[in-house]
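With one protein chain removed, the remaining protein chains of the complex are shown where they sit.
Showing subunit A:
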């Protein structure tokens, strides 16, 4: 394993880990904001209870997303200095905009929301969480615009004197078609996770504490499950468009997703395969004729380029080298992404069915499967990102800079092993603590929201919330 591999492992570990928390943050903030808005508009206490209950889970999770996010920004410079030098002119801009426009909004208004229950009028307080929600989506947009530029570089030129990329059109970068479709796909993925969590926790309470706050938990199940289902619909729609754009701008990634070695017209999609996927031996697989053609081109008999043809084409264009990513990995992550997400939607459907017309959920298997409701879409998110990033290899910036030339030349294996070990260890311990806290507060159930008795003097009234 050389230093580039170590740096890649570190990026993989820290990024996948970071993105375990981010989806819940982005998804849950909208649900909490919706609950609070319902409370402000109807005055019904059940919405306040749901706001505070899921708000607590949201905050436990937010802290982890926040602190692991700083690592993300620092490690471009720390581990990938040649990459940073090459792309800074283009890639730095959306990153700086993300901090200035989105992060300040999120963190400042979240502080107001957490501590402002007794300091702000109801409506302003609810507005604060909506501002946080807008901030999270803005943040997703800017960082995905940056990432999309790595998949499909646009709006730049290579400076012949310095050999570096220079921005020529910021509008092109911010309206990159890859970014415009990746944002809704990613946000829907976040809602999938949050909907799953809201549903799972509420069903658990309906089963374990029958008769206690039943109406409130039933509302939560309905909202959570519908969020999951609608999000899954959005995933399929946006994913379909994404597939077509990917076939156009990164055909190798699409070919790798199917392990399609020879170009085919029409090309089938294999649901799964038993075999080596290296193109050398025939494999046994379940295929749906023409589906890959449809996913890639929109027509059931469109032509899909195979890995071998693309390899030949790229060798001519970029010189000798291996231009295909890790095929088994891209093949399987692509399938897991779709399959796990769909499985989560089915579970949500089941949960919804289980409470139909006032029924209480009783099925043992449903209850056992509850932890899977948020975990399946979380895993689908991770595998989707692993596919997206691994499928771009050997490039870090498609067609412009190879990953092997992007790491910091002055950072050695010793430093990388140290940081990789530190992050893995600390992240592991924190994940353990975080999950236990989430479970503790999820089990605790809806909070008491009756206002405290009036204090002797207004001056000495305890804070509505304090660390």
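FYI, a residue touches a chain if its C-beta (ideal position, glycine included) is under 8 Å from a C-beta of that chain, and two chains touch if they have at least 3 such contacts; residues count from 1.
Criterion: contacts and distances are computed from a predicted model.
Look at the chain that isn't drawn here: its UniProt entry, checked against "Cytochrome c oxidase assembly protein", "Peptide O-xylosyltransferase", "3-oxoacyl-[acyl-carrier protein] reductase" or "2-oxoglutarate dehydrogenase", names it "Cytochrome c oxidase assembly protein".
Residue-wise, the contact with the chain that is not shown comes from A:90, picked out of A:32, A:90, A:231 or A:327. The missing chain, though absent from the display, is touched by one residue of A:42, A:168 or A:212; that residue is A:168.
Listed for subunit A, the residues touching the missing chain in the whole complex are 59-60, 62-64, 66-71, 73-74, 76-79, 81-82, 84-85, 87-93, 95-101, 103-105, 107-112, 114-116, 119-120, 159, 164, 166-168, 170, 408-411, 415, 418-419, 422, 426, 430, 433, 437, 440-441, 460-467.
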